[in-house]
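Everything below concerns the one structure shown next.
For this depiction, one protein chain was excluded, whereas all remaining protein chains were kept in their positions.
Let's turn to subunit A:
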Amino acid sequence: MRPLTEVETRAVFGKLGRYIGENIQLLVDRPDGTYCFRLHRDRVYYLSEKLLKVAASVPRDSLLSVGTCFGKFTKTQKFRLSITALDFLAPYAKFKVWVKPGSEQSFLYGNHVLKSGLGRITENTAQYQGVVVYSMADVPLGFGVAAKSTQECRKVDPMAIVVFHQADVGEYVRSEDRLS
């Protein structure tokens, strides 16, 4: 386990910033305690200082996971956000997409969101903007990338993809073994 280097921190914050914008400050600088990011075996974990001090006494080979895994660095050093970060990112999300109940299941199986399944979308979403996907009951379902801006969304045909799937809560069941 080690702190992130400058380059790695930039990559992580850049990725998080695509979804929550400048609200990352609220993750870095919390009123209820000191939280930090640590890297362990190419995965980025978000944990409190208290937990960090306890985890420091665990040998590296035995340590599986600490705190919340936000994502991992791939072999080519790109940061990939994982679904386990949803609880922290959903409250601070800047751009949201609500999915109709009918195509909720489709999204949870890993498919993209089509125009026919789109309930609501935040005004002024740019194309390729990171979004958080919600169900109509305001339950966060996962992350995505807006395939079309809000304006274009209104005009496309119902079978067009409007949100690319990035991560969904169904992964807790599907890829149980691959999650940190």
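One rule holds for everything that comes next: a contact is a pair of C-beta atoms (placed from the backbone, for glycine too) under 8 Å apart; a residue touches a chain by one contact, two chains touch by 3 or more; residues count from 1.
In this section, contacts and distances are computed from a predicted model.
Hidden from the displayed complex is a chain whose UniProt protein name, among "Actin-related protein 2/3 complex subunit", "EARP complex and GARP complex interacting protein 1", "Ribosome biogenesis regulatory protein" or "Proteasome subunit beta", is "Ribosome biogenesis regulatory protein". The chain omitted from view is touched by exactly one of A:77, A:127 or A:175, namely A:127.
One of A:9, A:65 or A:111 touches the chain omitted from the figure, and that residue is A:9.
In the full complex, subunit A touches the hidden chain at residues 1-3, 5-6, 9-10, 13-14, 17, 21-22, 24-25, 28-29, 34, 36, 38, 49, 52-53, 56, 93-96, 98, 118-124, 126-127, 149-155.
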